[in-house]
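Below is one structure, written out as structure tokens, with a few remarks after it.
Every protein chain except one is present and positioned as in the full complex.
We call the chains A, B, C, D and E, going by the order they appear; numbering starts again at 1 in every chain.
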Amino acid sequence: MRNNRVHNQLRDIEIIPNFTKHAEGSVLISVGDTKVICNASIEERVPPFMRGSGKGWITAEYAMLPRATETRNIRESSKGKVSGRTMEIQRLIGRALRAVVNLDAIGERTIWIDCDVIQADGGTRTASITGAFVAMVYALGTLVDKGTLKSIPITDYLAAISVGVLPDGMEILDLEYAEDSIAHVDMNVVMTGKGEFVELQGTGEEATFTSAQLTKMLDLANEGLQQIFEMQKQAIHDYKEKLDCK
Amino acid sequence: MRNNRVHNQLRDIEIIPNFTKHAEGSVLISVGDTKVICNASIEERVPPFMRGSGKGWITAEYAMLPRATETRNIRESSKGKVSGRTMEIQRLIGRALRAVVNLDAIGERTIWIDCDVIQADGGTRTASITGAFVAMVYALGTLVDKGTLKSIPITDYLAAISVGVLPDGMEILDLEYAEDSIAHVDMNVVMTGKGEFVELQGTGEEATFTSAQLTKMLDLANEGLQQIFEMQKQAIHDYKEKLDCK
Amino acid sequence: MRNNRVHNQLRDIEIIPNFTKHAEGSVLISVGDTKVICNASIEERVPPFMRGSGKGWITAEYAMLPRATETRNIRESSKGKVSGRTMEIQRLIGRALRAVVNLDAIGERTIWIDCDVIQADGGTRTASITGAFVAMVYALGTLVDKGTLKSIPITDYLAAISVGVLPDGMEILDLEYAEDSIAHVDMNVVMTGKGEFVELQGTGEEATFTSAQLTKMLDLANEGLQQIFEMQKQAIHDYKEKLDCK
Amino acid sequence: MRNNRVHNQLRDIEIIPNFTKHAEGSVLISVGDTKVICNASIEERVPPFMRGSGKGWITAEYAMLPRATETRNIRESSKGKVSGRTMEIQRLIGRALRAVVNLDAIGERTIWIDCDVIQADGGTRTASITGAFVAMVYALGTLVDKGTLKSIPITDYLAAISVGVLPDGMEILDLEYAEDSIAHVDMNVVMTGKGEFVELQGTGEEATFTSAQLTKMLDLANEGLQQIFEMQKQAIHDYKEKLDCK
Amino acid sequence: MRNNRVHNQLRDIEIIPNFTKHAEGSVLISVGDTKVICNASIEERVPPFMRGSGKGWITAEYAMLPRATETRNIRESSKGKVSGRTMEIQRLIGRALRAVVNLDAIGERTIWIDCDVIQADGGTRTASITGAFVAMVYALGTLVDKGTLKSIPITDYLAAISVGVLPDGMEILDLEYAEDSIAHVDMNVVMTGKGEFVELQGTGEEATFTSAQLTKMLDLANEGLQQIFEMQKQAIHDYKEKLDCK
Partner (left out) sequence: MRNNRVHNQLRDIEIIPNFTKHAEGSVLISVGDTKVICNASIEERVPPFMRGSGKGWITAEYAMLPRATETRNIRESSKGKVSGRTMEIQRLIGRALRAVVNLDAIGERTIWIDCDVIQADGGTRTASITGAFVAMVYALGTLVDKGTLKSIPITDYLAAISVGVLPDGMEILDLEYAEDSIAHVDMNVVMTGKGEFVELQGTGEEATFTSAQLTKMLDLANEGLQQIFEMQKQAIHDYKEKLDCK
């Protein structure tokens, strides 16, 4: 556990763009041993409830390979239904990304985000958000390359990280699975480049947390996310100048 | 909207115990025009993954009558599947209640919480948690009445409320539907009687929020929840002395 | 059992209109300890197979809250399918109501009837029909109030009751659950205000019945239903003069 | 329509036992152009809710080949769910057969009845009951042949027929499809050899019926069923002496 | 087993056209104790992915009655899903038939093939193909009879048979169930009248097979299929002169 990391230290993060060839944006993100393929696809139409609105839409799906985890999980396609946990995560990813995109500017298009975890070690939903942001930049970038859009209508950077409280009361940044499974509190923070919150989900696992603990966790999250924004900037360097938020 | 309420004012709240006759605990909670039947049932066994553990379990289900809302919704039983929103809410309710119950003390029993919204006007998930807490006290109380348990193994009061930020930037307490549908930020706060957080879920709806706004919202939530704990105490007065947390 | 009722005596019946605020027609009907919320909703279109016909349609759905019964039932939404019993009941309710409505006169609209049992003690399907008739009058009444229709195109009153034969051979009216579970014969009678049959469903439960018993049961049903029609007239008094059948 | 039949005349009926080779009882019944394969299978166990009761159980399933009808129907296996109509019919068949079998005497066995309509022309559910009775006699007969049972524990003959009222007010026996689709009233009567009712299901199709019409329809049904009982006796002649009801 | 058949001998085959009355083409095929109803229906439209193409489509569905087999099978409609085996077979039947039909010539129509096994004794999928071909000729023949088509746009005869290798190494033709369940190799061969392959599916059942065995099996299949083509010609004799392939 922690592998010699100090409490405010991120795991090694790697963001590899252009991972597969068909998707408009395709990223492999590794956060320690957590590895997620984030693909962004452009579809030239929107869901029925938005037709004629002139606006675009972003929707996300999330899944794990059966053996992404230590014990094999049954495929959700075999079970014939998607679990509550999966639904929660894919709703979160979609909502988070929509907060930093100017949906009016992308026109009646849907951006499909597919986050497929090929190896899991805690923090798969936050890694998915961080990687999906980069994939989305690439996908929207193809619309700029083709001349369909003049710029990439993204209003700010977006990334996510987990923070928590260990049983000994220590607040920590970026929980790996072994930590996550014992933590008394687990909080996911989705933040913009400017440092504003998009989403905050804190849960006491058969436990509670105080205002003071909340403050410390939010500081840790902010510290970690600033480093991650830098990595995202590297990963999208070709498209950086074309972003609305630059 | 607001119906002359000031920004830190709760809607009228009513908690009616013994609402239906079969459930061990049965509560009708009204928060303004939001009305939820919260039933708590005791089952004398636990789910397979807990058998032999000696511990109990609490699980929750949530649904809306098709015409609880302004426009009729298709029944989830007709669609053949439960929506992501429903799953998120029922996972939240179960997790929240488990945080204040000593599961070891209830033995290998499951408490089923059923929250059925018969009329919706915003805040159905927080009303469900607040009402379900009372129904659960009554259900566990029957075990004390029968002599199965010596006391009600609840470690603290538990209630929930929503807070948010209106487009004009004002932080408000207890959003009704008309407010909820325009708010830039929507946050659900689940808190214990001692004022500690159990769950915090804040979402910018295609918007973001700052640290300062977070602080103001949490203060509003705390203020409202203190009033709600008093109503819960009234609603359970017969069982109050039998609670572990008193 | 029977609670001192004589064999041809109905339980106490109460019909409360305007029970919830969103539905065009909303009724809470109590028949003894059986309580059903009957909501009628107007939808401004018909199912695909009727489009362009100029006619309206009436369709019904029926469900029980999980703890409407002594033992908790699994939700049909969780099971992912609707049981045969539920389907039979909702087909019966819809068919019965359509028999007294002039579908040509309501135009291409669907009336959705939702019968949700919140407490069950026998006779939930007959209570649903009786209550749904009243809810439907209110819903169609809103179309008259708005000037869309000139009158409420209902051709007769409609109500339902159960009759049966106890193991000792006595024919009884309006079976409560304890009676229903031991009765040798169980019959549901749906009748119009004029005393004609709309639906007759008699079942020997691992038993049979004779012509003579059939006659006695139908007499009991007729006697009970005449009283119920009077209660319906009270419950709809504001709309009574606007009914085609008056 | 009617094909020169008078109002109280049955269509040609043929009951062919031993139709397929694997089922313990296998019957092809033809009622005019309606043809149903009725198979009865013996399973050496009962459903979970009856284990340890010492009693047997009878359960029925019903289906149509997609092209049993004039227009092809979608298979229920392709739709992934069984329709309300199918469920109603299979519940009816099972309930009807259970009324004439001594379930205690057959021991902890299930008799599965499969009614598969290969050609439909009205009256498929009543033909299914009539044919299934014969298949069930054969299936129970194999238990007598093997010495497992001393006699066939059937307490009476059982058959079913439809009656109805045509738009011109004439009551008729044994409706074929063209009649069924225009009839104002449609009633299915399940009767025992002694002339007692097991099940009575009368429906006004957007119409109603009077007591006098009910009496005439029941007389027609009785007249037709007496002829059908004679055909059943022929079809089971080898086992006739082994029936409890003889 | 084999019932005195020699290794290259077919079972008795019977092909009965006009088996049921509603389908445009309806065939009962018996291959030994295997009996399959093959119905072909003409629908005046094609699936969405082919609309506007001017071409027709052929699609097949396959099912077994629950008691077609020695032990009763659960209905796929009850299970709510179609098994992998069923899907494989229906995809095979459709693909095979499409190989000998000029889809351009039939216009925007779908031919639905329904193969329903009423008694199974091995070789149900090959009997289905052989019978379905005849049913399809009759169905397309009705379009010629009505003057919609000038000829039946079938380019060649089509039939199928199984071959295999027994544990003792002997290659055999037309496996019945008892043989199929012990064979080391099982191969289905779909062939045209001209002797060309349409489909070849050979499977070693926890075993393998050599090139030499393959050759012997294909020779047996060819020998058997030549006899079957003769029977098909008899079964369609009225339409034979109207076939494009004559």
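The rule is short, and it goes like this: a residue touches a chain if its C-beta (ideal position, glycine included) is under 8 Å from a C-beta of that chain, and two chains touch if they have at least 3 such contacts.
Source: prediction; values computed, not measured.
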Chains in view touching the one left out: A, E
Of D:G80, D:G107 or D:G195, the residue in touch with the unshown chain: D:G80
Interface with the undisplayed chain - residues on chain E: 81-85, 87-88, 90-91, 95, 98-99, 103, 156, 187, 192, 194, 196-204, 206-211, 214, 218
Hidden partner chain, residues of chain A it touches: 20-23, 26, 33, 35, 37, 39, 41, 43, 61, 63, 65-70, 72, 75-82, 86, 112, 114, 116, 118-120
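Convention: only the chains that are shown with their structure count from here on.
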Chain B and chain C, separation of their C-alpha mean positions in angstrom: 33
Per-residue overlap in chain C, given as positions that touch at least 2 other chains: 80-82
Chain pairs in mutual contact under the definition given at the outset: A-B, B-C, C-D, D-E
